[in-house]
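For this view, one protein chain was removed and the others were kept in their places.
As written, the chain order gives the labels A and B, with residue 1 at the start of each chain.
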Amino acid sequence: MKTLSEVLRDWEAVIGLEVHTELTTLETKMFCGCRLSHEDDPNADVCPVCLGLPGALPVPNKEAIRSIVKAGLATDCEIQKRSMFYRKHYFYPDMAKNFQTTQGPVAFCMHGHLDLEIRGQGAAELPADAPEDRRASTPSSAMNAHGGTGALALDEDAAGEGLLTRTDDGYTVPIRILRIHMEEDAAKMTHLGGSEGRIGGAAESLIDYNRCGTPLIELVTEPDLRTPEEARLFMEKLRRVFLAIGISDCSLESGSMRCDGNVSLRRKGETTLGTKTELKNLNSFKSLHDGLEYEICRQAQVLEEGGVVLQETRHFEPARKRTVVMRVKETADDYRLFPDPDLAPFDLSDDFIESCRAELGELPDAKRDRFEATFNLKRADAEALAADPALASFFETAAGAAARGAVSVANVLLNVVLGQWRAAGEDAKSSSLTPAQVAGLADLVAEGAIVSAQAREVAAAMAETGESAEAIVDARGLRQETDDDALMAVVEQVLAACPDQAAQYRSGNTKVIGYLVGQCMRACNGTGNPKRFNELLRESLT
Amino acid sequence: MRSFDELSAAEIAAGVAAGDFSAEEVARASLDAIEAREPSIHAFLQVTEELALERARELDRARAAGEKLPPLAGVPLAVKDNMNLIGSRTTCGSRMLEDYESPYTATCVARMVEAGCLPVAKANMDEFAFGSSTETSYFGKTANPWDVERVPGGSSGGSAAAVAAGEVTLALGSDTGGSIRQPASFCGVVGLKPTYGAVSRYGVVAFGSSLDQVGPFGRRVEDVALAMNALVGPGRDPLDSTSQDCPVDFLEHLEDGVRGLRIGVVSELVEARGVSAEVKAVVYAAARALQDQGAELVEVALPHIEDSIAAYYVIGPCEAFSNLARFDGVRYGYQEPGCATLAEQSEKSRAKGFGAEAKRRQMLGAYLLSSGVYDRYYYKAQQARTLITRSYANAFEKADVLLLPSSPRTAFKFGEISDPTEMYASDLCTISSNIAGNGSISVPAGLGRETGLPVAVQLQGPAFKDRRLLTFARAVERAFEGECAVAPAFAGKGGELA
Partner (left out) sequence: MALSEDDVRAIAEYARIGLDDEELTAMTAYMNDAVELLRPIVEFDPAGVDPTFHPIGDLSDVMRDDEERPGLSLEAALENAHAKEGRLFRVPSILGGGGLS
């Protein structure tokens, strides 16, 4: 098989994503008062409604509706005041009523976009001659898989300019979001007797309805993505946005955020879409990227050998880095969609929508821009800190407490503290370090009292003892002498003791400075700042 | 000694409160009447003796403790077997749910029990409420107490028959296309289909979610008013999204009379083909009686009423298909043993668990909802719904309530197939108020001069004006007082109260 870059020289990959996100931060399910839990014993959180018992009726969770409105506002969607829940019928026991309550042609959120900034290596996946306007050649997939009736009015300007823009180290591109709709999750099924717990060959299956009825929002993008890297970045960015607005824990690992990828190929310059396949089991960012990469290369091989791509659902196997067919779709599924008569229609008020907007808080992009402008951070650092709301807030508290500027706080956080958290299984929320401790550490680094290499040791000691950076540095005698008069005395003493090396330096062998710095450090028992010694030696020798 | 069946709900509650008799004695009287009358009627699928006695003793203890008793204290109640009640089976008259134990209690039942009713039995019905004779119940037919060779109507036939036979004082039914009003008419009792949303549907097994409404049967309008007070109870049910507040005391204007109010006679329905002469005569007699009491008669038309019938035969099966999809034998319900695959198990369980009519309606619904078909049928049916709602709005500008037949004829014999015109006339009488959602009531208005069987008139009112309906119904009742009570063959048979 050809590599991705070889394939993308001749072919254009057209990728769309469907992202399901469980609203895990809520207390209860979508249509009943059962507790949301991933840990409870099987069938501990069930009631007549989510078990689909005869006579039970649904009542929507207001916070779930608020959450999806927030998701829409955070992704520049138009919030549809008027919409309805529909019933989508399929006979499968993971949905207790044998229909899923979801939305019809009009979702709560329509026509949004997320803007991607692709930098560095990832940007290289996109060929230099890729077209700038993606919308012109990908007509909106208005109805997607949702059947139903009524044409949708599409706002062609929803994504602003909609053009790809090249930057110094990559490019930016807006990715349109078709819709975000509200629905309920299915029960969890365990297949017994088959291989690897998969459905094929299973002799029987067991059902736990705890997850059934969990509030779920499904986001569908337009087919605007062109590389696996863009898809990965879209998903990462979406996750950051959803984390920022607090609607979900967004765990790909536990499945609270799940992504399916639709991908098709067409010859460069072609405007009609090829036959797409749908990829499942993309449950990490790496799988999302690698699964799409494999599938693009596989489709290219099929097409180049004169074959046809079949419309099918394929399962990605991360261990073997390949996709295998799950199910061939010969005809469109007919889900007998119709408005749910048990649920009143929605006609959201301006007040409702505005109160959701008021709770949004600062979104990651705005936060990144603010960090960059206010704290003078590098854009990439600002983005990394803004990505996680808890980390961003930790950073801002620490930056506020630091006397010697936020840049050092950012460096210490990103280069020292994150590593320590990772090793200790902590994060910004569960950190055993306080922002004040980190601020103290950053100040010491900034003033040269310790070197970066020592910062790790100090951070570990702070976490263990709860003491301040200063106290630890002093107790352990780590403090670097920063008083020039004291350091100068040492320099003079060393130069006097090493006349040969001094002469070598003066005659052009500047490498010998390292030896001289070492002598200075030894002379002061390691309490001097080597960087300052270096500078003072150079000054003395010229 | 007299039978409890002579007493109204209010009289029973007053007697219990005064200590004339205990609630337990009333429960035993009802159970005794059931034992004596049930062999001829078969109104019930289960007699919930323990539940009734338990509730009665609770009330008696409350009285002994000096507590104020609720307004229906000690009143025996039957509920249609599509209503969940913990401690009972809820079968919907179907093999599918033959052994189904209710894991929870429907709001309507809970509110009646809270108001003091004794839940003595679960009443027979057409399977999943598909029918109008109670003959499609998997568990056998129910007889009409006025003539045991005849059907009680349906689908709430068991509820109507139980009240008519004096086995209970009150009963609950559900009405999707006439399933309370038609059996009430056949059995000579009062039956109210309240405005959609007035009474919670939570816990009532759904047939057509946008059509179904729960309502009470009683032998007197006052009993029905008391039941409505209990059902609308403390406000809308937070467990039913379509339930609405109905903050009304149904007793308050019951005796106000109809002087100065306008009765709209829907002549096109009274004179429709298929309406029998004795029914026509009774409707006009009721109109005159109301006029004699000071009401003004006006002529009104209901355009689009025929479209509403076609709409019903689309919406009903579509919603039924959807609502009955859950019966697959996995979590509950009939399960075909020994199946190798899930699909086989579902197909066979549904094939054997459902009767013929339930399967036909679901098949039709699955077809009508399919892609490409939906637009031509379901969507248009909902447009027709808009038009019939407008027709009603226009009619209610001219009249305070509408007067029409409840059923084009009196109760028919078992197995007797009504001819298509009669069926159509029957649908014309009842279906439009399910489509529009407004309230309607069937009130006995004497016996037919040809058949000697109960004949009723139907009153329809604007949405959420159900109290006004009861005021009119009381006026009709006053005009025909004494002609309809417990069916004569069963009155006083068992059920003695000290």
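We take it that a contact is a pair of C-beta atoms (placed from the backbone, for glycine too) under 8 Å apart; a residue touches a chain by one contact, two chains touch by 3 or more.
This one's a predicted model, so the numbers in the text were calculated from it and none came from an experiment.
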Item to check | Contact set of the excluded chain (shown chains only) | outcome: A, B
Checklist outcome for this item: Only one of B:109, B:226 or B:314 touches the unshown chain, namely B:314
Checklist entry - Among the options A:347, A:485 or A:500, which residue touches the chain absent from this view? => result A:347
Checklist entry - With respect to the chain omitted from the figure, which of B:201, B:385 or B:465 is a touching residue? => result B:385
Item to check | Options B:114, B:347, B:450 or B:496, residue touching the unrepresented chain | outcome: B:347
Next on the checklist: I'm checking contacts with the chain that's been left out. Which of B:57, B:262, B:280 or B:360 qualifies?
Outcome noted: B:360
Item to check | Missing-chain contacts mapped onto chain A | outcome: 26-28, 32-35, 41-48, 50-51, 59-65, 84, 90-95, 100, 186, 189-191, 193, 199-209, 333-334, 339, 341, 343-349, 352
Checklist entry - Given the full complex, what residues of chain B touch the hidden partner chain? => result 99-101, 103-104, 195-197, 210-211, 238, 241-242, 244, 306-307, 310-311, 313-314, 321, 325, 328-333, 335, 339-348, 350-351, 354, 359-360, 362-364, 366-368, 370, 376-377, 379-387, 389, 435-437, 463-464
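We adopt the following convention: only the chains that are shown with their structure count from here on.
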Checklist entry - In the complex of these two chains, what residues of chain B are touching chain A? => result 82-84, 90, 92, 97, 100, 103-104, 106, 201-206, 208-210, 238-242, 318-319, 321-322, 325-328, 330-332, 342-343, 346, 366, 369-371, 374-375, 378-379
Checklist outcome for this item: The answer for chain A against chain B in the complex is residues 48, 51-60, 87, 89, 91, 93, 96-99, 147, 149, 205, 207, 332, 334, 336-338, 340-344
